[in-house]
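Have a look at the structure below, then the notes.
Note that this complex is displayed minus one protein chain, with the remaining chains in position.
When the chains are written out, they are named A and B in that same order, and each has its own residue count from 1.
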Amino acid sequence: QGCEGDLPVGNDSLKAPAVTIFGYIQPEYDYNFTDAGDNTFKFKRARIGARGLVYKDFSYYFMLEASPFVGSTGDAYLMDAFVSYTKYNWAKVSVGTFKQPFSLDVATPCHSLTTIDRSIVADQLVAPQRDFGLMILGGNNYTKFNYWVAVMNGRGLQVKDDNTKKDVIARATYKLTNYLTVGGSFRYGYPIPNNEEDTRTTYGAEILMQLDKLAIQAEYIYDEGAYFSGASGGCGATPVALGERRDGAYIMASYSVDEKIQPVFKYEFFDPNLDLKDDGSYMERMTIGANYFFNDKVRFQLNYQANIDTVINVDNDALLAQIQIKF
Amino acid sequence: QGCEGDLPVGNDSLKAPAVTIFGYIQPEYDYNFTDAGDNTFKFKRARIGARGLVYKDFSYYFMLEASPFVGSTGDAYLMDAFVSYTKYNWAKVSVGTFKQPFSLDVATPCHSLTTIDRSIVADQLVAPQRDFGLMILGGNNYTKFNYWVAVMNGRGLQVKDDNTKKDVIARATYKLTNYLTVGGSFRYGYPIPNNEEDTRTTYGAEILMQLDKLAIQAEYIYDEGAYFSGASGGCGATPVALGERRDGAYIMASYSVDEKIQPVFKYEFFDPNLDLKDDGSYMERMTIGANYFFNDKVRFQLNYQANIDTVINVDNDALLAQIQIKF
Partner (left out) sequence: QGCEGDLPVGNDSLKAPAVTIFGYIQPEYDYNFTDAGDNTFKFKRARIGARGLVYKDFSYYFMLEASPFVGSTGDAYLMDAFVSYTKYNWAKVSVGTFKQPFSLDVATPCHSLTTIDRSIVADQLVAPQRDFGLMILGGNNYTKFNYWVAVMNGRGLQVKDDNTKKDVIARATYKLTNYLTVGGSFRYGYPIPNNEEDTRTTYGAEILMQLDKLAIQAEYIYDEGAYFSGASGGCGATPVALGERRDGAYIMASYSVDEKIQPVFKYEFFDPNLDLKDDGSYMERMTIGANYFFNDKVRFQLNYQANIDTVINVDNDALLAQIQIKF
């Protein structure tokens, strides 16, 4: 009498294709130098899901975010969930909710980020980071070329679209050599509710160098046009007010000393309004940190975030410590 | 130190009875001709759960609905969850939350509906479709007779009852021949908060014919008495205002051309107030559609819903496309 019809039978799990349960938790302690009141134990992310292959060509992906600090309420909600048809390597299709295919930083799995936080520019300008839509993608880890093209609502998770126009987001990467991959991203959308005219255009460029134990990764994102101040930032980030034109970039270097220890340095800036100077909105940050891998499932991250103040000098640095376990 | 006592041990999964993880997602694209602003990628449903047998006679069922468009918030919540005692085929018992045993359309598993939407009358009058309660049921797929009798709060999910009286809901079906099954449903309840006097009575009649590749299914539901305007409709439907007496019906025909292709036609009406004529509340709808089964786990549905306007003619048709994958 449940929704699913017949009652369970004992040998269900024998004939059913195997469902893979997966997830990870990221308990974290944040110490903010600015406001001493803001030091806390918390979760960065706490995810659990199921995925699997259905016959040869279809697959599913179903993931809940349970961290109380990511969504709009403190409860668990559906984050990524999609059906994929993967018969043709150069024209795979996915339908459902997933990350917008824009920027290497956004595309990096959330449990594989080299620093605890994504770059400010990715969190502020690639928003919504997740959305409803349909994507065509091609290539894989072994091909030089990879591409992603998506048509999406443009409004993010947990809501229906509020205008008739859909957004187009695309990204492509090319492996020039085994050590060097370059890529570009593009988005053209209609961010305003009940508005089919005001558009937003965003460009991104990325480079990834892997030189033995040293990895260097850099991105630049330029964004212009309409934006909706009621939209939320990526992954729980608080969105800042934007001008007509805005940009940002980061460069990050990490070095794998051995299998366990990986120091990392990141410099980044974000300018929410290219037409205003010295209004205090320009942000610069250096992150110094290290990753310690107990094994391939358990990682400890320690990051010092030095926010560089260009106008008024305030004590707003932060020290973040996170332990991650995957299953 | 978790709630569950001892820490996990490695061979837990060996001795534990197998838990079956199951679920499905239904990514959908809706195009509404009425309000062009209302076309969107979304999920119809996104469910995940666990079920299994405990020794021979007990079973459990635990299912979360994660689609942001079904519950009262956009978050995941407990939909069906019940314990069953199934030792005696003619007196099985279930306790927990489950669908009210009323109407074939409501009883059809949500992943096996022939059209994307249930009938309007089932969504409007069999509300709450899910509820807390205790049910006694008998029969199975191989018996001619099946019955369900439930005592339920009458208020739906996520809330405690708000009056002392409980609702009684019952349904019975009888297989006259292999091709023809008839059934009836009944509900007697107290829908108003803090009110132990005003009652609601509902009757349903159903017929199901399966003639080789052709299936014809029809239902009529009549409902009278008190109703609570604050209650929600079935499965995310928006409830309309009801009069003292209301009814509705549908007839649906589908034809399985082969294993993959199944066209479907449905005609339905719903009259929210039998005592008012030409007030514009009467609804008629034709649904023309087709199901395409890629395999037994993946289905594509395309439905055109033609809403027939009897008073003023407005362009309020809709085209719905849904892909469903089960696991």
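Operating definition for what follows: a contact is a pair of C-beta atoms (placed from the backbone, for glycine too) under 8 Å apart; a residue touches a chain by one contact, two chains touch by 3 or more.
This structure is a prediction, so every number in the text was calculated from the model and none was measured.
Residue B:A76 is the one among B:I25, B:A46 or B:A76 that touches the chain missing from this view.
Among A:A226, A:A290, A:A306 or A:I325, only A:I325 touches the chain left out of the display.
Touch with the chain that is not drawn comes from one residue among A:M63, A:L104, A:A170 or A:A215, which is A:M63. Against the chain not shown here, subunit A presents residues 18-23, 25, 27, 29, 36-43, 46-49, 51-53, 59, 61, 63-64, 66-69, 73-76, 79-80, 82, 84, 86, 94, 98-99, 101, 107, 109-112, 135, 137, 141, 148, 294-295, 297-298, 323-327. Residues of subunit B in contact with the chain left out of this view: 1-10, 12-13, 16-17, 19, 21, 50, 52, 54-55, 58, 60, 62, 64, 71-73, 75-78, 81-83, 95-97, 132-134, 152-153, 157-164, 194.
In this section, only the chains that are shown with their structure count from here on.
Chain geometry summary: the mean Cα position of subunit A and that of subunit B are 36 Å apart.
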